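Structure incoming, see below.
All protein chains but one are shown in place.
Coming up: subunit A.
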């Protein structure tokens, strides 16, 4: 006795709950892995998920098991050279003793790692957990309405390129069946009658001939029903749907004067990557504008931005001016504008008040958010002091001080942490 059951259509993601439990349990390790992985990405590479690596040691489930020492007796197959009483020097590493997971050493090679992938969504969620975009509510009001064409059923009229063949042929079949059914019924009846006549002992030639003729006409009538008719045609129908746009532009401003070395730039780069990833959670299209400056500002591409060296003094206001110009030229009020400025704090002392004015009067009113990070080991200079005044009077401006690489992620979190009272 056996019953066959087809379970293939049952839900297959029985383990999803357990997978979530696993992620929840190892959140800390996974988060660590995620924030380490950020260093290896380009600024705009956000499409991929991430491989998570956790040392197996952290995952092991301990049980009582036998350890080393003592006497162990083992039987193996395939003896090709040994005789009773042979003494073999112990192999350097104990092998095949089946002692289990406990043997993994803390140091050195041979420690297994547990690697698995998480999706892009899971990756971003972990990276930016508890963070939120400042002034998001305001943004949503500002978002412009755009239209998207979406499928919406079928209609009887349309252009030829939109013909839906399957639907049309279904219509054709239905029409033909409907139009010929009574004739077919009659045809069957006549054919049956003809059959009985044929089987009859008598000749019945007259009757037969009449029947045959009648059958012929019926068949012709059935054939005359057209295979396809304009009535059958069905067209795919499209409708326009309003979608809020999600356009944002991110300005990366960086000081590239002689005092900014490559290490400082790398730190700034990480900050920009984080910002980009973070923005990409809310906006579909993000423009990135790179502006670098020493005494003069210049718009450049990503590579030049990070990897070319300039010498000379520093006038930060030049970059802000350029940013303001670009906004006026290219990014009208349909765009969500974000600014991020990185510097080592050096600025020509007389220029700092000008930076403050530019920010307060020109840039901040147009921007959703502007953040300033200062990467330096030294004491703050004039720029920091003036920016502090800006911070006091504006909610969409934030500044933080970064000393070393490890500060970046915490500082970023600090800048964007969820405010307890929602931004009005």
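Definition applied: contacts are C-beta pairs under 8 Å (C-beta built on N, C-alpha and C of every residue); 3 or more make two chains touch, one makes a residue touch a chain; residues count from 1.
Everything that follows uses one rule, which is that contacts and distances are computed from a predicted model.
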{"item": "Options \"ABC-2 type transport system ATP-binding protein\", \"Peptide ABC transporter ATPase\", \"SpoVR family protein\" or \"Formate hydrogenlyase subunit 4\": UniProt name of the undisplayed chain", "value": "\"SpoVR family protein\""}
{"item": "Interface with the unshown chain - residue positions in subunit A", "value": "1-8, 10, 12-15, 17-26, 59-80, 82-90, 96, 98-103, 114-116"}
